[in-house]
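Missing here is one protein chain; the remaining ones are kept as they sit in the complex.
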Amino acid sequence: MHKFANPTQFMRIANAIYPWIAGLCLILFAAAIPIALVFSPPDYQQGETVRIMYIHVSSAWLMMMIYGIIAANSAMFLIWRHPMANLAARASAPMGATFCALALVTGMLWGQPMWGTFWVWDARLTSTLILFFLYIGYIALSDAFEDSERGDKAAAILALVGSINVPIIHYSVEWWNTLHQPSIMKASSEGIDSSVHPSLLLPLFLMMGAFTMFYFALLVLRLRSELLAAKIRNARLSQIAGHAAAQPAE
Amino acid sequence: MVFAGLGFELAAGGAMVLRGPNGSGKTTLLRLMAGLARPVAGRLLWSNAPVEDPEALARRLRFIGHQDAIKTAFTVRENLAFWAAFWGTGEPALIDRAMDTFGLAALADFPARLLSAGQRHRLALARLIASPVPLWLLDEPANALDDRSTGALTNTIAEHRARGGMVVLASHGADLVTGGTTLALDNFTPTAAQQWVEL
Amino acid sequence: MTRKRRRLYFVLLGLLALSGGLALVLTAFEDNIVLFFSPTEVAAKPVCAQRCRIGGLVANGSVVKEGERVSFDVTDTVETVSVKYVGILPDLFREGQGVVAEGKMTEGIFVANNVLAKHDENYMPPEVADALKKSGRWKEGEPVPVAVVH
Amino acid sequence: MSAFSALLSRDLRLALRQSADSLTVIAFFAIATVLFPFGVGPEAEVLSRIAAGVVWVAALLAALLSLDRVFVVDFEDGTLDQLILNGQSTVLVVLAKVLAHWLTTGVPLIIMSPVLAVTLQLPSEGYGVLVLALLLGTPTVSLIGALGAALVLGARRGGVLLSLLVLPLYIPVLIFGTAAIEATITGMPSQPMLSILAGLALIAAALCPFATAAALRQAAE
Partner (left out) sequence: MAFDSFAAFIDMGGYAAWVWTSYGLAALALGGILILTRRTLKAREREFETLKANRRGTP
């Protein structure tokens, strides 16, 4: 655990696996896009709009996964004060917000032709919208303080409190009478049951894999960037301390 | 990083004066000792045992900082009485003594909003007597005080130590204690090389 | 009270409140918080005198279209409610399909000002759907008997 | 418990001395509600349909206005440091503060709400459940709001940020608060919605004080 908490060690590992993640991401996209758009069949009811599902479900999956990652990292940061955990949470938040927005927008673009409306105020859509506001609040809060450490901690507490929303989003379609279709995958003793035909499931899995790898590849880049920002801040602070030391004592 | 490699101890009846230029970490050290901040590295001991219960530590100490923590809508007496009730220490007699000591008795029923900066600071210091505890952490306690009040504070600290109390105070002005140790914090300022933390 | 004790009390109290709260919320959800009423509820109680939503399956053979004027029956296999609607229907609207209609009851007929289609979690290519129907293993609106991914 | 009761009575006495602060919140609640008949027109049918929602939204916004000050005054005059050094637990401080906030803003809002509902032509069946729903919902508002107020202590644009953080979390309370009233008016049972409101209050009471205490401690750090 502490090996990964050390930034230098962590970045060494992260940089080493970065080319593999990035390569895998490219391969998955190269497979997913043509299969999703051209080679997979249309749905028996929804026709070609089922192709929106590949983007929509992948984005929704990522917005949930990233929130989980942010919450877990926030907990590690608050309890053990691992600086890397904080940076990982900070670096993930804008991506989570992006995927959340993408899930909402593609959901609307799918809902209008299929359900007959862009938006309904049901549990799934409302709680996803709340998740989007949580992402925005997290980003705004972490940048709202002169003392960046204070922002990090406040945002981490917010992330932990907000994680109560994630199970609500997940279970909302089962608890509630809603327009939104139930989950397409359910874990059971036989493995994972899915109500999606394999020919439609393949592009979905490929796209989800591609999105996930995209997130992890970008996370490495963003971690590098956040770490540099911290180093720059430290360097500046040491310059100020140097100035203070150079001045005569009062 | 504000300071590094710092270590000291304080016995019953002891006093320590923290000295150093602005930004050398006097306030930070006092807040660390109060349990309001956590050190990146290092630990705090009470009677040679690590402090594992910050609340129990808080019950044994009083921290008087730059801000006076006074509610201006309340009178002088109400301010003192609230803190005495809040901390569960002190009796009404002590509140009267506290006001006498710091020359606030005549103002007891005045709303605190009418007080001057110096009087407000005296009201903050009066909590030391109204709600007694063994360890006093005082951040520049003589700021905004006139000579007479400074004298009163010096006497109060001496009496507190005579009864076995301890005082840590940050100061760059007059000596408020006799025979205490002095800690010059600028000796512990990290070097530029230590500051340049290669994350 | 020692610190550990106090903490324990706080945590226990918190857990008690949390489980009590969750129990209240979950049992309330059991009582059916509804986005829409079923035809059985509409038949049993005088709901939907003001704006509300009803949901169910479009009864087979009940859809009559005259341009933009549509009438159809919504059923939950026990009760049936007749619905009138003027406007554009969503593409998923068809007989046997789940729908949600917004509007209110007037003289025993539900006058809708919006019709939404609900679809199930089954996704498959049309050929597969045809084959399944032909072999009699599956009817629309039922769970699909295929596709278990291990 | 001495810290809890001392702080609670101090906050109540402060609110009494500076009663203008509480009155401003109530006045805001009244004005915000009264704006609606001008905005949507004075037809009784339209107003009675939106009455429950309008009262709830205006109450939330009024509470938000007062939340800004829950901790910030103590934070700025140094009282917060002393409150944290209470020798017992920061959670006690939070609970006292939240209870004081609820008594000084939540309760006046509840008392005012039927009067404002009259101006919005709320059907007569709705008043009992309106008060009941507010009674069950406003504690959650205070609990979540205190957390938000503690998180933004010392932030730039703290007030705006507070609404961004807190209002989304109020959505469930708003949904079930208005749904309870609507249900009663349309002759449906309101009990499930009310028990959800009670459940939400319990969940918030279980989680928010700990998070708020953590936020306060790191604001003081």
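Letters are used for the chains, namely A, B, C and D, taken in the order the chains are written, and counting of residues starts over at 1 for each.
Quick note on the criterion: a contact is a pair of C-beta atoms (placed from the backbone, for glycine too) under 8 Å apart; a residue touches a chain by one contact, two chains touch by 3 or more.
Remember, it's a predicted structure, so these values are computed and weren't measured experimentally.
Chemist: Taking the complete complex into account, tell me which visible chains touch the one left out.
Modeler: Even though it is not drawn, that chain still touches A.
Chemist: Among A:Ala85, A:Val166 or A:Leu218, which residue is in contact with the omitted chain in the full complex?
Modeler: A:Leu218
Chemist: Tell me which residue among A:Asn6, A:Thr98 or A:Ser163 touches the hidden chain in the full complex.
Modeler: Within the whole complex, the residue contacting the unshown chain is A:Thr98.
Chemist: Considering the complete complex, identify which of A:Ile17, A:Ile164 or A:Ile232 is in touch with the unshown chain.
Modeler: Only one listed residue reaches the unshown chain, and that is A:Ile232.
Chemist: Considering the entire assembly, which residues of chain A contact the chain that has been omitted?
Modeler: Given the touch definition above, chain A has residues 37-42, 47-49, 51-52, 55-56, 59, 94-95, 98-99, 101-102, 105-106, 109-110, 112-113, 214, 218, 221-222, 224-225, 228-229, 231-232, 235-236 touching the missing chain.
Following the convention adopted for this analysis, only the chains that are shown with their structure count from here on.
Chemist: Quick check: more C-beta contact pairs at B-D or at A-C?
Modeler: The greater number of contacts lies at A-C.
Chemist: Suppose each chain is reduced to the average of its Cα coordinates; what separation in Å results between chain C and chain D?
Modeler: Whole-Å distance between the two chain centres: 34.
Chemist: Would you please write down the residue numbers of chain B that are in contact with two or more other chains?
Modeler: If we look for residues of chain B contacting two or more partner chains, we find 55-56.
Chemist: Which residues belonging to chain D are in contact with no fewer than two other chains?
Modeler: In chain D, residues 88-89, 203, 207, 221 touch at least two other chains, as defined above.
Chemist: Residues of chain A touching chain D in their complex?
Modeler: Its residues touching chain D are 78, 126, 129-130, 133-134, 136-137, 140-141, 144-146, 150-151, 153-154, 157-158, 160-162, 164.
Chemist: Per the contact definition, I'd like the list of chain C residues that touch chain A in the complex.
Modeler: 29, 32-36, 55, 88-93, 97, 100, 114-130, 143-144, 146-150
Chemist: Contact residues on chain D for chain C in the complex?
Modeler: Those in contact with chain C are residues 49, 88-89, 91, 179, 186-188, 191-193, 195-196, 198-207, 209-210.
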